[in-house]
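What you see is the complex with one protein chain gone and the rest in place.
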Amino acid sequence: MSEAMVEFAAAPPSTGGGGLLRRLNLLTAVAGGVLFAAIGWYISHRIMQLGDFGSDRVVTITLICWALGFMVGIGAFAGPLRWLLGRDQEHEDEMFLAGKDQGIGRYFRFTTDHKVVGIQYLVVTMVLFAVGGTLAMTIRTNLITPNSGFLGPQTYNAVVGIHGLVMIIATIVMVTGPFGNFIMPIMIGARDMAFPRLNALSLWLLVAAVPILLSAAFLGGIPTGWTGYAPLADQAPPGMDAYTMTIIVFAMSSAIAGVNITTTALTMRARGMTWSRTPIFVYGVVASVGLAIPAFPMFMSAEVLLGMDRSFGAQFYVAAGGGSPWLYTNLFWLMGHPEVYVIVLPAVIALMEITPVFTRKPLFGFNVAVLSIVGIVGLSVMVWAHHMFTTGWAPDLNGSFMLTTELISIPTGLLFLVIIGTIWRGRVWTTLPMMAVYAMLWNFIIGGVTGIYLSDVPADYALHGSMFVTAHFHYTLMGAGLTGAIGALFYWFPKMTGRMINKRAGLVSFWLVQIGFNVTFMGMFAVGLAGQPRRVVHYDHLFAVGNFVSTMGAYCIGVGMLILLYAVVSSWRHGAVAPANPWGAKTLEWAVPNPIPLENFEVLPVVISDPYGYGEGDPVLPPTQRELVPVGAPRDPVAEDDTETSQS
Amino acid sequence: MSVRQVVMGVAATVIGGGLVVSLTGAILSRTSAQSKPLHATVKGTAPTAEGTLPHAFLDLSTYPDSMGGPHGGDGGTHPDWVTYGPTTDLRVPAHSLVTMTIKQYDTGGSLNNPYFAVPYGTVGGTVTVDGKTVSTVDPDGVGHTFTIHGAPTNQDPLFVSVPLPAVSDDAEPAPNSDYPPPHVVTFSFITGGKGEYVWNCEYPCGDGYYARFGGPMATRGYMSGTFTVE
Partner (left out) sequence: MTIPAQVGGRVRSWMNRPEMRGVFWIWAAMTAVLVVFSLYVPARLMGPPASPTMHAVENTMTVFTVAASPVAAAVWSVALYSLLAWRHRGSGQPETDGPPIRGNTPVTALWLVLSSLLCVFLLIWGLAAMQSVTAAAAGRVPLQVNVVGQQWLWSFSYPGQGDIETDQLYLPIDQPVVFHVTSKDVVHSFWVVQMGIKIDANPGETTVTNVTPNKLGTFVVRCAELCGLLHADMEAAVHVVSADDFAAWARGRRSPPVESSPPK
């Protein structure tokens, strides 16, 4: 028994407090949110309706009240409140919060167990993708012919903005949320996250933000695209207030998640897990959330200023009032460019984690991989103004931003080297996760190369704001990012659900999505090069063929995604029961039994090698030290507490 | 699970998902529909610079609030917004002389771009205001503009822009009306081949919004619409 367990056992018996805490769940949260929102609406409506900026103030206050009420109702403030009253939660409360001995109900509560949070993130991500995907289908349906008239311009603009923001939020959390929370702590040999309550807090803040975002649909939409450029955003209907509140709540959620995940990875790795023995996926997750920590406050402050513009006439972005639209674009892209790496890095690196398992080879160039991640993270905060070459802001800086942007292709290229070096001469085992690796190699090369065109200032003058850009970032965020997340889902599904995923349905879905994806966005590249702007409700007949092809491809993606949904849901319920380690992988999460016990490890593992020792005999040690390994040591690198092997 | 179960499950998911998407699309499509189209009435022919063409007539009004437009007697969701009426979906015949009459009931002020104080694309470059034919109006006394434009490629170019002078701020309501007597603005232009255009108002009349171009200016069915040459 570990020290922690002993301490828990020695805690005094419960005095029976916390009864209210036990009754809080998603229902009470929604009730609390609605109640607070109704009160906020009524009061603000009575006071402010007739004044200037009345509707914006009312909407903002109502949404703030919703978020507060929701968090009260889910029990997010129970812990801090008790601290204020001078007592902490008792052991029993902690165990209740961790979801001990509870059934499905724990997934609808403020549960601190990282595995529950991971599953909650997975479901929220899937819901967001379903919403964003539905909107994508309506967008593509509208663009099926040059002037289909399916959606009016106002609805179209609103749908484009909501699609964009829903998808951006979904892709930001799609890897670090489900897998960073569920898998990463087990992977490093920890019993939970460093701050379990913050973990639950970040998840429920995200859940609180989703209805705020969707409320935009009923408040006039987000007619600015997901970028929310001011001063168009100053002019927009109250849906824009929902946009600012979504970003503010989501930025809090991601900052909390970032601090929590980073701390966990820094401090809670198992004994013996030196940095060179830490699985590469942990680096990917830390790089992602670590980048989010400086990036999202920029976005949040941009939106706070926008909110003040809209509700108080502050004119931060209004040139006539002394403000500047360039203030918004700078703040936005200071977040926006790190943000694409927040999305892409963990997804690509999840596939990097997967590759050795399905080629039965060590990761090629572990240090190279780490250095390239560091390089990308470092450079990614210095490239933001490549989104602003055509704005007219500081044209003299265009050259330097072109330099930093093109430099980033060097570490990105090294990521490819690591993956193909690992595949080279491997026993390529073409499972669903490995197929995702191949799909990513195809898509991300195309996304990367087209990114280089856009980094070239004169070429960007021609291509900026066209469908070419739309196709480019879908190739990176969807072709590399989402493909990586789906690969990760296929890979970790047996561990997260205890079931094997239906391979046949998975295969059909994989090919439909990948073929549909390439058809959709190749068509989009073509019309972009030919001169079709982004975000237009109708277009020149010149672009008719490309758009029709795109729409057909999009329907193909839609069907493929629905089949994926079926595969996930049906396999989760009825799939074949998975063995503890179906892929023969060597990272720690495969060493724990299915289903995973509450605190993962009965005995904390000691790590004596990195998890990539394929084909090297076990465990991986320099030849001179091999004889020191006790006979009959387990095949995986998990050693029992007492097998203290001499290590550096 | 048997193959048959999987196939059934996949089919059910795809059909169910397709239905959800279609329903969402249908709702979105419906919410963005305009009020029913207004077709120009063709009455005889008229001699023009391009020969004798069918003569079509179209009547519109601009109201200072939404009581008089296509939004219902209670003014719809935004009773205080300015609006065009009776509808914003306009249809005119191709290769015709179109004479439009707009009753302008609204007050106004200064254009943000004096460019729009001059009529463009009308026969003779003029506009008739309350029976008086002029080739420019006071850019500081404009209530709205009626400005047709559209993609210049793959259809005949059509650019018609007409300023609609403002009603005086202190004008009294006319008898049996909520509004003061309107300015009656008449102008004609010649349509080319078939095409799909849009029209909007270029006088910043979206009060309370940035650049006064939000609200009714940025909402379909108020100060903008479609103009179809068919």
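Brief remarks on what is shown
The letters A and B name the chains in turn, as written, and every chain counts its residues from 1.
Keep in mind that, in the parts below, a contact is a pair of C-beta atoms (placed from the backbone, for glycine too) under 8 Å apart; a residue touches a chain by one contact, two chains touch by 3 or more.
These figures come from a predicted structure and were not determined experimentally.
Considering the complete complex, the chain that is not shown touches A, B. The residue touching the chain not shown here, chosen from A:426, A:479 or A:516, is A:426. Within the full complex, the residue among A:459, A:500 or A:604 touching the omitted chain is A:459. Touch with the chain that is not drawn comes from one residue among A:70, A:129, A:195 or A:366, which is A:366. Contacts to the hidden chain, counted on chain A, fall at residues 153-154, 157, 223-225, 229, 231-232, 235, 318-320, 324-326, 359-368, 390-392, 398-399, 402-403, 406-407, 409-410, 413-414, 416-417, 420-421, 423-430, 438, 441-442, 445-446, 449, 452-453, 455-459, 461-462, 464-466, 526, 529-531, 533-539, 583-584, 612-616.
Think of the hidden chain as still there; on chain B it touches residues 112-113, 115, 120, 147, 149-153, 157, 159, 161, 197-198, 200, 202, 204, 210-211, 213, 217-220, 224.
We take it that only the chains that are shown with their structure count from here on.
Each chain gets a centre from the mean of its Cα atoms; for chain A and chain B, those two points are 44 Å apart. By the touch criterion given at the top, residues 52, 134-135, 137-138, 141, 147, 150-156, 159, 220, 223, 231, 234-237, 318, 502, 504-505, 508, 538, 540-542, 558-559, 562-563, 565-566, 569-570, 574 of chain A touch chain B in their complex. Considering their complex, residues 1, 3, 6, 9-10, 12-14, 16-18, 20-21, 24-25, 28-29, 31-34, 151, 153-154, 196, 206, 208-211, 213-215, 218-220 of chain B touch chain A.
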